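Written out below as structure tokens is the structure these notes cover.
Heads up, one of the protein chains got dropped from this complex, but the rest are sitting where they should.
Let's look at chain A:
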Amino acid sequence: MAVFRPGESIGFREQVVMKLCSIDMKTHQSAGKLYVCEKIRNSSELVFSFPGSWSVSDWFIRSPFGEVKVDLELFPSLKHIGLNEIATVNEAFLNRFRAILANTQFKKEVRTAVTDGKPVVFTGHSLGGPIAILATIWFLEVYIRPDPNKVAPLCVTFGSPLVGDRIVSHALRRENWSRYFINFVLRYDIVPRVSLTPLSFVEQQLQRILNFFNPRSPFYMQENVGEASGFYVTVMRNALSVVSHAACKIMGSTNLLLDTLSNFVELSPYTPLGTYVFCTGNGKLVAIKNPDAVLQLLFYTSQSNSEAVALNSLKDHLNYKHELQECLKKQSVTCLDDNHLEALPLSNDVTVEINMVLNDLGLSTRARLCLRAAGELEKQKKSNQKAIDIKMEDIERGLGKLQGYKKRCQHKVGYYDAFKLSKDKEDFDANVKRLELAGIWDEIIEMLKRNELPDEFEGRKAWIEIGTRYRRLVEPLDIANYYRHLKNEDTGPYMVRGRPKRYKCTQRWREHAERMSNESLESCFWAEVEELCIKSGNPSIRETILQLKKRVEQQIRNGDLDDDVFLKGSTFDKLLKEHSLTNLDQNDIFRGSWS
């Protein structure tokens, strides 16, 4: 078990964290300000600290969880690329962040810091935390995505509620941004857990609890034990629903009752993101990155048989400064990575070294089993990825064969039309190769759909690149096959009903990686041609064909498309001839470039 000094591998320095925590607590006092910008003495960081806001409607905009799909204009990365799903975040937090963004002063100060090459830190305690997280994502989208060499930001939160759903966490891990987020959670602090509870369960009590936290409220730190314990039990019960449902899933349960039950209970969509650092309450820190494991810990670290825990669950939220001071003295940070999780000791036997800290977190055997399952799942995903990586060679070989086929057909009418006619043995062999490749890709897509690959998978350059090459080379064959068998008469146009997911998905990979604003449909060129051929009798399509021709020429210049589409006798060539749009001079320019 690695025990290391703070700052070595999770990316923070203890002095800085201490300082951030006191800035955040102070920020709560500054009335009416949207944020506080401060420099840390003896350090180059520029700190943006966000105050909390203490009304229920600043947390839950509606029942049950008040989430909303993110605006992809603002956060273009917050999506699942392959499945084309958009992330959701808490709408109340998003609105507060938008208000800050509307403030030009904020944008200006950030821009100045970036131009000066100063590292920027976004931070917040309690309900200020979510704003810091959204600000950091915004910063990453605006500055780091176009230029990864810029100084990376840091986000540090203390006792922050959860902000977004699984897709947010997935997207941050895919972009390799997850490491910039560090969330400190004191063992019993109730606030991060409240996000797992539907509003209707706590609507009555939540405002009073928020008043307890609000330093400017007359009820600040006014203890009310009865209320606290009712609140604690409700929150924990709902947290248990979420984590036990998640645990069943990560343990691989396939019982149908699980799905039935989730139709009867409102399960919070929110999941943790970034690194979590749990404070044991006696000066020790446990850092953990696996989001499934963090979710489990949110319940199990706070599980207790003692009566006093309910009150502690409120007090802990205001105790970060004191607790971090303790941690500073002890300097004990334990980092649990996936390998540790998978082999976690199940008993609380104190002779095992790591149990010194796990026992301080109060982890039961059941909790440890859940953590093991989370570690095991991540390991399984990694090994799935390895298995898929090996198949890359098969894909490469298949693409090589088809490339050869394409080249040979160059001397005839081009491989699209040769394949569409399928006269020779060679065409048949190409069809078998096409189907073999489709099998491999469909398997990958299926794994993505079932969430069986690591979050990082879709961000990997090698796969994006081979996906693009595959799509450009093989999709024309799929289109040829589609129109050869007249599937359009049964099913409708290829683009509307017939396009396989394996092409849509690989296309989105590239569009995201290259930050393209428009759809890049170069591989569907033939489908467009076929549809135009069907409408060929209609003279009004001449203009459309002309447009298509211009676009194709541009794409050939960009290297996105090969010039064999203009080969004599090809479907496209015939279409152009029919509408007398051939321009021999121009074609000759392209003709020469093929090798």
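Everything that follows uses one rule, which is that a residue touches a chain if its C-beta (ideal position, glycine included) is under 8 Å from a C-beta of that chain, and two chains touch if they have at least 3 such contacts; residues count from 1.
Operating definition for what follows: contacts and distances are computed from a predicted model.
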Next item on the list: Given the options "Lipase-like PAD4", "Protein YIPF", "superoxide dismutase" or "Potassium channel domain-containing protein", say which is the protein name UniProt records for the missing chain.
Entry: "Lipase-like PAD4"
Note to self: Using the document's definition of touch, tell me which of A:245, A:401 or A:574 contacts the absent chain.
What the structure shows: A:245
Next item on the list: Could you tell me which of A:42, A:254, A:517 or A:540 touches the chain that is not displayed?
Entry: A:254
Notebook entry, point to check: Considering the whole complex, which of A:86, A:311, A:356 or A:369 touches the chain not shown?
Noted result: A:369
Checklist line | Selected residue (touches chain absent from view) among A:446, A:465, A:519 or A:543 | finding: A:446
Next item on the list: Go through chain A and note every residue touching the omitted chain.
Entry: 233, 236-238, 240-241, 244-245, 247-248, 251-261, 263-265, 303-305, 346-349, 362, 364-366, 369-370, 372-373, 376, 380, 384, 387, 422, 428, 431-432, 435-436, 438-439, 442-443, 446, 450, 485-486, 489-492
